[in-house]
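This is the structure I want to talk about, given as structure tokens.
Every protein chain of the complex appears in place save one, which is left out.
Going in written order, the chains are labelled A and B, and every chain counts its residues from 1.
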Amino acid sequence: MAEDWLRHAAISHKAVMNPASIHLVSGGDQAANTVVGNDPARLWLAPGRGLVVGFGQAAAPGGDFVSDVTDGQAVFALTDADDIIAMATTLDPALLVPGLCAQTIFAGVKVLLWRRGDAILLHVDRPLGNYIAAWLAKAGTALEGVAEK
Amino acid sequence: MLALPCPHCGTRDEAEFQFGGEPAIRPPSAVTDTVWAEYVYMRSNEKGPHRELWCHAGGCGQWFVLTRNTATHAVLP
Partner (left out) sequence: MRLASGGRIDRAKKLSFTWNGTALTGFTGDTIASALLANGVKIVARSFKYHRPRGVFAAWVDEPNAVVDVRYGDQHDPNARATLVSLRDGMVVAGVNGYPSVAHDAAGALDLLHRFLPAGFYYKTFMTPSWQSYEPQIRAMAGLGQVGDAIETRAFETRTARCDVLVIGAGPAGLAAARAAQAAGASVIVADDRPEPGGSLLWDTATIDGAPALDWVGATTAGMRVLSRSTVFGAYDHGSFAVLEDRAAAPAGWAGPRLWVIRAAQVVFATGAIERPLVFPDNDRPGIMSANAVLAYLRQHAVLPGRRVIVATNNDSAYATAIALRDAGAAVEIADARAEAPNIEGIRVRPASVPLGTGGRGGLAWVDLGPCDGSRRERVPADLLAVSGGWSPAVHLFSQAGGALRWDEALAAFVPVAAGQHVAGSVTGAWDLATCLAQGHRAGLDAAGRASDLAAPHAPASALARPILPLWGLDLPGTRQWVDYQNDVTAKDVRLAASEGYRSVEHLKRYTTLGMATDQGKTSNVNGLAILADATGQAIQDVGTTKFRPPFTPVPLAAIAGLRAGALFAPLRHLPVHDDHVALGAEMRDYGGWARPACYRGIGETTAAAVKREATNARFRVGLFDGSSLGKIEVQGPDAAAFLNLMYYNEVANLRPGRLRYCLLLRETGVVYDDGVVARLAPDHYLLSPSSSHTAGVLAMLELWHQTEYPTMQVSFHDVTAAWATFAVSGPKSREIVMALGGGADLSEQALPHMAMTKTMLGAVPCRIARVSFTGERSYEVSVPSGYAHSLWRRLLDLGEKAGIMPYGIESLSVLRAEKGYILIGTDTDGMTLPVDLGLEGPLRAKKIDFVGKRSLLTPDATRPDRRQLVGLLPADPAVVPVPGTHAVLRDGGGQRSLGWITTACRSPVLQRSVALGMIESGRARMGETIDLFHLGQFSRATIVATCFYDPAGEKLHG
């Protein structure tokens, strides 16, 4: 039976959240870079393109065309992230207030950033999760002013 | 390090964009080889105000046209 051997592996990293569902949706004409809701959260990435994130439980995505990308992203929760954002991006911090989201280049890779409560959430393609984790670790060391071993 | 105005995301750093060159009107296929080659290969490459395509690939992924002065980099509204 598939249930015997098929297991879902979550990402185990102290800063990574594992949302219940993430969907790419197309359709509608919401303006880009806005966030509607908190759980589920609808993040508008482009005219007519959004990301629907269900944290506690899977969300009904809505929209005209839907793709399930739950296992395709790594979602990091960054706290006290002002220095990190300044080190990794050229983004104006004024774009990361509640209600807004921004796609940008972070440490050389494309990510989605938005403020949720006390944290800045960072969405990145899952295959690059290890790279972001390594970069964050190195940045943390640099911020502590400790030379690398 | 140009600062470019994406119509959807506002002004962002050059590293978020991909350059698309001068836009050209695609002719129908029933044109001569010369006219087709002009469309595929030839651009005016002006010194001065230059209409050009940019894609906000590191952001919203949308293509747009802006005018940039190729001598001074001034981006015209």
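Just so we're on the same page, contacts are C-beta pairs under 8 Å (C-beta built on N, C-alpha and C of every residue); 3 or more make two chains touch, one makes a residue touch a chain.
Note that the structure is predicted; figures quoted are calculated from it, not measured.
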* To do: Would you mind listing the shown chains in contact with the chain that isn't displayed?
  => A, B
* Structure fact -> Touching the unshown chain, chain B contributes residues 1-3, 14, 18, 20, 23, 26, 29, 31, 33, 36-37, 39-41, 53, 55, 57, 61-63, 72-73, 75
* Asked: At which residues does chain A meet the chain that is not included here?
  -> 1-3, 5-10, 24, 26-27, 48-49, 64-65, 67-73, 83, 86-87, 89-92, 107-109, 125-131, 134-135, 138-139, 141-142, 145-149
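Assume only the chains that are shown with their structure count from here on.
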* Averaging only over C-alpha atoms, locate the centres of chain A and chain B and give their separation in whole Å. => 30
* Structure fact -> Given the complex, residues on chain B that touch chain A span 8-10, 12-13, 15-16, 57-62
* Sort out for me which residues of chain A touch chain B in the complex. => 31-33, 45-47, 49, 90-91, 95, 102-105, 110
